[in-house]
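Missing here: one protein chain of the complex. Every other protein chain is in place.
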Amino acid sequence: MTSVTTTNGDAGANGRELEPHEAYVPGAHWRNAHDEAEAAKLGMWLFLGTEILLFSGFFCAYAVFRMWYPENWHDASRYYLSWKIGFANTCVLLLSSYTVVLAIRAAQQNKKNWILIHLLITNLCALFFLVVKIGWEYIPKIQKGELPGGLFTYYNPQGEFDHIFLSIYWISTATHGFHVLVGIFVISWAMWLAAKGHYGPKHYTSLENVGLYWHIVDIIWIFLFPLLYLV
Amino acid sequence: MNHEIHHPTTIDPDETLSLDEAHEGGHEHHTPLGTMTWVFVILLFLTALTVWTSNIHEIVIGHSVIEIGPTPHIIMAMVIAVIKATLVAAYFMHLKYDKPMNTVVVGATMFGVLLFIGLTLADLAARGSIDRQELAPIVVGGNKHLDADGNRVDGAGVTQAARENSPDAHHGEDHGDDHSGDDHSGDDHSGDDHASDDHADDH
Amino acid sequence: MSHHDVSYLEPKGSFWQTVWSWVYTIDHKKIGVMYLTAVLLAFLLGGLFALAVRAELFTPYQTIVTETGETITKGEALRFIADRWVENGSTLTVNNVYNRFFTAHGAIMVFLFIIPAVPAALGNFFLPIMLGAKDVAFPRLNLMSWYIYVFGSLLAVYSLVNGGVETGWTFYTPYSTTTNWGSTTAMLLSAFILGFSSIFTGMNFIATVHKLRVPGMGWFDMPLFVWAIYATAIIQVLATPVLGITLLMLVFERTFQIGIFDPALGGDPVLYQHFFWFYSHPAVYIMILPGFGIASELLAVHCHKKIFGYRAIAFSSIAIAAISFIVWAHHMFTAQSVALNAIFSALTFLVAIPTAIKVFNWIATMYKASISINTPMMYAMYFLFCFTIGGLTGPPLATLASDIHLHDTYFVVAHFHYVMMGGTVLAFIGGLHHWWPKMFGKMYWEPGAQLAGILVFVGFNVTFFTQFFLGTRGMPRRYATYIEELTTLHQISTIGSWILALGLFLHLFVFIHSLAAGKPAPKNPWGGLTFEWETESPPVEHNFPHEPVIVHGPYDYESVVPPHCDPAEYPVARPPAGGANGTNGTNGTNGTHHA
Partner (left out) sequence: MMLLEPISTLLATTSNPIKRAWDHLWFYGNTDASNFAAGSDAVFFFIFWVSAFFFVLLMVLMVIFAIKYRRVPGKSAPVSASHNTPLEIFWSVVPTILLAVMFFWGLIEYLPTRVAPGDAEEIQVVASQWRWDWVYDNGASPLNTEVIANMESPIFALPVNKPVKFVLSSLDVIHSFYIPGFRIKRDVMPNMYTQLWAEPTQVSHSWNEDTEEWQVVPEMARGDFDGFYLACTEYCGDQHSQMWGRVMVLSQGDYERWKTQQADTSGIPLVQLGGDLHKAKGCVACHSVDGSRGTGPTWQGIWGKTHTYVGGGSGIVDENYIRESILEPAANIVEGYPNQMVSYQGQLTDRELYAIVKYIQSLSDNAEDVAAAEAESEAEMAAKQEAAESEGGADGDAAGGGE
């Protein structure tokens, strides 16, 4: 974001140094900050649309093979994946989404510390999610050979097409996990901006967009969880 | 046919670029804490609900037992997931409070997703209807794929493993090396039932 | 600041400072010009591969016993390359080389050239100007998208020099998952990355159109080029992610053998085709819709007449964008189920309706017009000629009974070249001439450009019209050789490709000549009414010396004297009563009110 150090006319009257969010001026090609914020949000939503479509590839592959092999799918899902882990991770992600909302609320109320605290909780949840995913799912699976497709070497398959179930599990959760990782970075970036005072009641566009991104990661998990772990 | 110079007054109500808003600042709506908390609680409840319903395999009503197959399960899970996603999108993501354009974007996206998945499934489900063949499976002697080093190898260990998946047919730890097609030599047509033709016939 | 009156092309200090000002620019015009350079290079590269492919097809293979009793095979134009290309420890066969070349031609032309050509080059440059904006909505994203494009293109070039790809640009499984020739994975990743560039450009344009129209400009005050780019952007955003995931899954298939598309592991190759065409059919409209937009601009400006059926053309662009998502499986009539064939055949015909409406409207625009015959207008007519053929050869391919015969033959090759090259590329070249004076502030050598245009038009038709006959006579696509009976037709086609190449090189010469020695361009050489003709040639840094104000529609030729033009030369048929809007002044600022 543009770091603006100049003070505008209003600020002089107050006689104090303005926080960056108060002194924010929109990009040179914008007519006003409102248009810029709206455009940024629209752009973000378009990007989120592409994310949904990206993941729809996994869902489509899932649907096709589930249609062909429903029993095998059910057995594999029950056998390889523990719903408890999935449930825990779902709750954690929901909580993190909630804290992002609270962070935005804090920005609206100009409570800088609360922005930081809420984002920190979000990031901890994201880390928890990844640690559980890798430590309790990926590593044991690699050790047992429950690997995708041609790498599948597990000794006791539940059906003929376990390896494809696991392929879809691996590629979709890994792609999702990658998004969580990216989320951790962008949330950290938002924390850095928040710490420097870039978010306030009149300007918190990038915080809002980071939040939108994080929610979409959550929504994708909301679908992945029942499809992979439950049905 | 009275002609006038075109006066560009057609301003879309949703997309107004009126200068009146210029001083309103970027954001009008403040996030209501109570609503958001309720949404969060409902989301947690729905998550628990979806786990609970997925573990019901039969319903006992009086003396009759209704078995719940995979299809009702997936419908139930998807309905709950859609409700959850809608809640997140509408409240957490502010769609409810935003300009409708963002909702249009989401709608278009979902339309695309449904077309993609729906029509693809429609084709693959209808595939067998005319091309049904009561024949032996295709010999996959020639089927190849790449191993981890990028070399072509014949029918993979996994297909073999899947083929011999009876509980007593354990393949030991050495199975991972089994990609070279060595155990392929003895295969005959008739013994080869792993070709995935059966989905074309059965579904 | 000085940017109110300094051309965007003005050097910034020393040479290296100027270079830096380009490398690091967030000015949509500079990014557009960089894109233009890159896509023209890609066009050149892809065109060279096409020439090589056509050269190989000049004669079929023939084995002849010479007088000395030696057996030799003739008709292998690529033998020279094959004998010098060593892979896996030995030289390649001619077929290997041919397969790599036609794949390279397809992949470069599709991913590196035609998808970014109009939107990212001309669109980037003119979309904000036509809306009266200073820049696109997200200038930094625009720059990022350009560097993503550069990176993806370099990866594609790496793939080519590292053995190339021989799967065809469609990467059909299981061939693409099993072949270990060349560097397929690199090309897949390249297309994946280029997809992001396309997505970001599309997002940027949608947000720009929604939020950066000059105050007072309603949706129906936008030029049709903007409508076309907007429709394109919708497809870019909605379709490209599916290509991304498809290619990503293919990369996983090749590296981790995930088995979703590979039948040896229980996967399904038709599933791959659904995945692929869900993007790649809409992508066809990513390629052609901007061409429609350019054609509308060229016809309106050079006919000096209000375009016929503005709303019909605008809505048909959006309709085509919407329909493009429900026709993809007509690429698979020989692979998929009967039920889907029937559905998709019917849906495919829907696309023909808005397309036909557009063509009728364009022709009707010429009725009672005042037509300047110059290079852009000639290209507009070439476009109408070739695109009409391309469009009309669509129905035989959408009709089930005839498609079964024509599917994957040269008829398809000819059809899509008529649409892609005859439609988009001819429109692109026409648009380039139309906007060249504005972009670079230099006029070009008109007779040279017209001669080049004639050569391109003749060469193109000789090359590809022949291929319709080849197709109906059963010549399959992607063949390195063929039965001798078709030799004459193939030779005509190859000779056509040389004429076409000659014309294109002449165009290149004319452009270089213009940059080096062209006369300075006036602000409004054609008498256009859209915003880009109000500003300087070339535009100043933030596009306009003063924010423009919209006082007339984009095509109100009958009542408005074009800005910076002499009313004696461009009289209006219907002067406004009272002239209250002041649009008919002669002081060179018509249509522009200083805010």
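Residue numbering begins at 1 within each chain, and the chains themselves are lettered A, B and C in the order written.
By our rule, a contact is a pair of C-beta atoms (placed from the backbone, for glycine too) under 8 Å apart; a residue touches a chain by one contact, two chains touch by 3 or more.
Not measured: the values here are computed from a predicted model.
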item	value
Which of C:Gly309, C:Gly448 or C:Pro545 contacts the chain that the document leaves out	C:Gly309
Of C:Trp22, C:Trp85, C:Phe151 or C:Trp181, the one touching the omitted chain in the full complex	C:Trp181
Interface with the unshown chain - residue positions in chain C	60-63, 71, 73, 75, 88-91, 93, 95-96, 98-99, 166-168, 172, 174-175, 178-181, 263-264, 267-270, 303-312, 334-335, 338, 341-342, 345-346, 349, 352-353, 356-357, 359-361, 363-364, 366-373, 381, 384-385, 388-389, 392-393, 395-396, 398-409, 469, 472-474, 476-485, 488-489, 555, 557-558, 568-574
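In this text, only the chains that are shown with their structure count from here on.
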item	value
Chain pair with the higher count of C-beta pairs in contact (A-B, A-C)	A-B
Distance from chain C to chain B - Cα centre to Cα centre, in angstrom	33
Centre-of-Cα separation between chain C and chain A, whole angstrom	36
Centre-to-centre distance between chain B and chain A (centres being mean Cα positions), rounded to whole Å	18
Residue list for chain A, restricted to those that touch at least two other chains	31, 35, 38, 42, 46, 49, 52-53, 56, 60, 64, 149-151, 160-161, 163
Where chain B touches two or more other chains at once, by residue number	17, 19, 101, 108-109, 112, 116, 120, 124, 145, 147-148, 156, 158, 162, 194
Complex contacts: residues of chain C adjacent to chain A	128, 133-139, 141, 199, 202-204, 206-208, 210-212, 215, 237-242, 244-246, 248-249, 252-253, 256-260, 262, 265-268, 271, 274-275, 542
Chain C to chain B touching residues, read off their complex	174, 177-178, 180, 210-211, 213, 215-221, 234, 238-239, 242, 254-255, 257, 259, 262-266, 268, 270-271, 274-275, 278, 325-326, 329, 336-340, 343, 550-553, 556, 558-560, 574, 576-577, 581, 583
Complex interface listing, chain A residues touching chain B	31-38, 41-42, 45-46, 48-49, 52-53, 56, 59-60, 63-64, 66-71, 73-74, 83, 87, 90-91, 94-95, 97-98, 100-102, 104-105, 108-109, 145, 149-153, 155-163, 201-205, 208, 211-212, 215-216, 218-219, 222-223, 225-227, 230-231
